[in-house]
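Just one protein chain is left out here, and the rest sit where they should.
Our next item is chain A:
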Amino acid sequence: MFRTNHRGRGFSTAVSGLLITLLACVTTLFAGSGASADTKDEKTLTIAVSQEVDSLSPFLAVRRITTAIGRLSYDFLTNYDPKTGKTIPALAESWSTSEDGLTWTYKIRDTKWTDGQPITAEDARWTFDTMMKDEAAATANGNFVENFETVSAPDPRTLVVKLKAPQATMLALDVPILPKHKWEKVTDFAKFNNDQEFPIVGSGPWIVSAYDVNNSITLTPNKDFWRGAPKFDKLVFRYIDDSDAQVEALKAGEVDFVSGLTPAQATALESADNITVNKAKGKRFQAITLNPGAKLQDGTAFGDGNKALQDPIVREALVRTIDREAIYKTAYGGFGEANGGYIPSRYADYHWQPEGDAVIGFDIAKANSLLDGAGYAKGSDGIRAKGALKLSFRFNVHGDNPQYIQAAEMMREWAKEAGIELKVEPVSEVGALLDAGTYDILTTGWSVNPDPDYILGINRCSGLPAKVGGPYLSDAYYCNPEYDKLYAAQLAELDPAKRAGIVKQMEEILYKDNVFVVWGYADQLEAFRSDTIGSMQPQPDPGGNYDSQDGYWSWWSATPAGEDSGAASGDDGGSNSGLLVGGGAVVLAALAAGLVLMRRRGGATADDRE
């Protein structure tokens, strides 16, 4: 009886050995099978996304995918210029502020919601007012209205905001303005996810017209958008979990845009046909936070962080063992910038970086001498200790981020040379460890807006949780009164140059304290099909990114390939020149023209087939 049993199991065991390898390849292929059927001549722009939707309600949405969709479907008071990132008018045509900076008056644009109702100042007033009064409505963007005294709409075109104290972010209020006539009926904002009635009434360039949970979100153009209608007929965000599967879908033409590529994928895609790879300067920093002793707002310590990390010398020594350059060279394949400054270098106005003697750079010898001097002696196991304080730290790494894991492996080896043990433990999420304060070192990364207020604000003492497990925005348990004083000063400073000066001082303090240790900024690696997308507006321009922009520029401006002949051929020629280096400049022009023609033909037949 068990004979047959054995044989079956034996064979299947041997075969599954190979299967484990093939699994990776197979899952990749699965994604390509669910082809989205285009109707004839309908130009669809499909974007691969891997994040699940948290909520379509702008009051609740905090994920990248959903805030991006909020950006596309609701206009904000102001927007950021795609080229420079400077504030430009959007729903507010113009604005003025009082002498003391406490009263802001916005003139609201005369335009319509997508259901034909006029947009008035009352809609904006209701949106801000609800966020001020309802805690649930303040979930996502509450930081903008914390300092609001009153909001009023004396007439349909005028919005007046009175502040408790001057606030520098009044022209960077990244809050989707919602249609009061639709939303005032909602009873519980904590539970309302805005996903029952489609199309969703909004005011942005795109209208959310369908949502298939964990599959796709479909948007249709707002033909009456005041800045001009989008040029594609449909914008689809397709959920594909696996990065390799996304790339395969891009190669197969199932999707037209993929972001978050690994360095290896970007390098390989550069030689693929009809695909353009975009390497944008990162707006995100990668970092680790060292637990300086988790504390509540009232100073009560909690958690079980290794007390040795409360010693600034230990923290400095640990930071000295990190070779930022090597991390970006190896783990990020050279696509990134090693830099200890808190605000990424792409925001030149606010970016600060240490220079000269201020640099706490890679120097293992220095780390060793620092620790020797502070009395941490190496034990028989090669790990330093002083009394009960042993320099052995748990290092919790985001398990879903391969670059973090690779960097963590490198850090483990460097730290070992200084007699510090890092126990690398990948975790699926750090939230629980952070809330309980039961960590020593965590990996982290934050996206930074053109306006630095938010990213600076998370590290205030007042941001600490009020009770254990209470809401906490940051992930460092950082608290420095000097930093807080400067935060208030920069928020009240309306002169941009002076404000930038204060912001840089804050970054310097953060850097010296070695609690929030930034490695640098990885490039944003994206790729798109150049036979579908003729041109798109990057941000900043040139050298910017298309995905997760500040504003709706890329998907609003995207032009189908071959439609806008001037822009399309120029763009295609540019992208192909990379492949044809050495092919001769004279031939290039002819080739580019030929390719554009071929592509147009190819696109047409593909459409017909579908």
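By our rule, a residue touches a chain if its C-beta (ideal position, glycine included) is under 8 Å from a C-beta of that chain, and two chains touch if they have at least 3 such contacts; residues count from 1.
To be clear about the criterion, contacts and distances are computed from a predicted model.
A.B. asks: So which of "Glycine/D-amino acid oxidase", "Deoxyribose-phosphate aldolase", "Oxidoreductase" or "ABC transporter permease" is the UniProt name of the chain that got left out?
C.D. replies: "ABC transporter permease"
A.B. asks: One chain is left out of this view; which of A:244, A:311 or A:372 touches it in the full complex?
C.D. replies: A:244
A.B. asks: Going by the contact rule already stated, which one of A:345, A:406, A:447 or A:505 would touch the omitted chain in the full complex?
C.D. replies: A:406
A.B. asks: Check the options A:190, A:210, A:268 or A:461 and report the residue that touches the missing chain.
C.D. replies: Counting the whole complex, the residue in contact with the absent chain is A:268.
A.B. asks: What residues on chain A make contact with the chain left out of this view?
C.D. replies: 2-3, 6-7, 9-11, 13-18, 20-25, 28, 243-244, 247-248, 251, 261-262, 264-265, 267-268, 323, 326, 330-331, 333, 399-400, 402, 405-406, 408-410, 412-414, 424-426
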